[in-house]
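Of the protein chains in this complex, one is absent; all others appear in place.
The block that comes next holds chain A.
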């Protein structure tokens, strides 16, 4: 059965994609027949969550390697799709285009940072971690820097960056489900939680992998459809990523000429002008932190533990980035088309006579209008759009039927659920494998380890859902910090662990603590302690300080203390070549030999 599934992946997901498109067409027909929007919203949410749950149940497993690394049997292309949806969160899906809308060129720091980091994953990390053969990222640290202390520090950094992140994902599922099902936010959060748990609890990494592939397919269809149709309507060509160049020219023309865009000229808010909302130090600092953070976030790195070989791990990073690229290079097009629509067709209109979509999103608070000039006409400064409004409102801006809005909601839900799954698994695996099995009870049998892992998964999920249900505004702004935290705490220890043999335990541990410490000190100090910014660097780029501190500390302390043992140096040599058995296999064989 299992072999059958892996041999027929193309067919299985091909049928799945076809069925999904058929389902969307079926709902479109229902809508034309007069079925109310609310029912269509329900069908979308329940059908898609139902599919994910079904995949989760079919992929249930009782084997440790299946549970932790999907049996190391995920082909490069599919791991690429799974990584794509693991990576792209609810915020990327609904919020990123809005950031580009609001910040113009300067917002593109996110597009650069969240894609370029994968080059570092491919070149510096993934193949070596795959060869090492760990189940988790702290597992690598614990072995390379022999001892539970390095492992424990790794776990603390992992928990710090992953928990706020997962809370935000559950928050996003709550927002989307409550908006489309009309449930209260708190109820919707726990409904979303059930969706997340059925995917991951029974089958661990194996279930999460195959669910994430399914979620990627839905999210990319949902993201591309509205903007492709909008592009066809506005420019006559359904390739928004190329056609928005013309739209940018129109925007630039309006920015210079329209009397309703006077504020844009006064405050220098031109769409393509660089460094007007972010100075170069923060722009490049943010790119730096997001890239190194990408290459350090455990839930991303562990996806590359699941490929059948080192060779496939490398190629798989390329596929991951390609699938992520498809969304990220479309997001600026969304922003441009929405901006053109607002500038060309909305500004200058009487405020009492705006299109219907404005009123719809005004009701849910994503659009606010205040007549500052009191002339009854809409000016640039009168209109405030929430970042989430751009993607969510595009179907209505394009005048598309409700079924497309439902599709977008299903896509946003897929993006949030898939990222939450990956993060929860990273957290619970670190707790069950590294804390429980490696540190507390190394003699625990398989059944017990998996039991503990599942229980922890549920506990962490409920804790995150509870935190999300309190609508903690701080947690949301802290998500962007996760990248600086991961980069400051883990990047140096992971990279030098492979690339510098002389790097030893005291050096790496001191580096992790110093980098993580400086980063947290800066984040908390500037946010809560009223500490002034250093060199004007915003705390979102705190890694600018944490990362160099980690490197300097690691190098200095390593050189002042003894070189790693001969055995450890041999281990590093082994990691560097693809051939040969993984560390975990060797450990297993040694155990088997001992009995």
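As a working rule, a contact is a pair of C-beta atoms (placed from the backbone, for glycine too) under 8 Å apart; a residue touches a chain by one contact, two chains touch by 3 or more; residues count from 1.
Convention: contacts and distances are computed from a predicted model.
Chemist: Given the options "Protein ImuB", "Putative solute:sodium symporter small subunit", "Carbohydrate ABC transporter permease" or "LrgB family protein", which would UniProt use as the protein name of the unshown chain?
Modeler: Choosing among "Protein ImuB", "Putative solute:sodium symporter small subunit", "Carbohydrate ABC transporter permease" or "LrgB family protein", the correct UniProt name is "Putative solute:sodium symporter small subunit".
Chemist: Specify the residue from the set A:15, A:194 or A:242 that touches the hidden chain.
Modeler: Result: among the candidates, A:242 touches the missing chain.
Chemist: Out of A:35, A:54, A:315 or A:439, point to the residue that touches the absent chain in the complete complex.
Modeler: The single option touching the absent chain is A:315.
Chemist: Among A:16, A:149 or A:325, choose the residue that contacts the chain missing from this document, as touch is defined above.
Modeler: Within the whole complex, the residue contacting the unshown chain is A:325.
Chemist: Touching the hidden chain in the full complex, which residues of chain A are there? Just list them.
Modeler: Given the touch definition above, chain A has residues 105, 108, 111-112, 115-116, 118-120, 122-124, 127, 241-243, 245-246, 248-249, 272-274, 280, 283-284, 287-288, 291, 309-311, 314-315, 317-318, 321-322, 325, 328-329, 332, 499, 573, 576-580 touching the missing chain.
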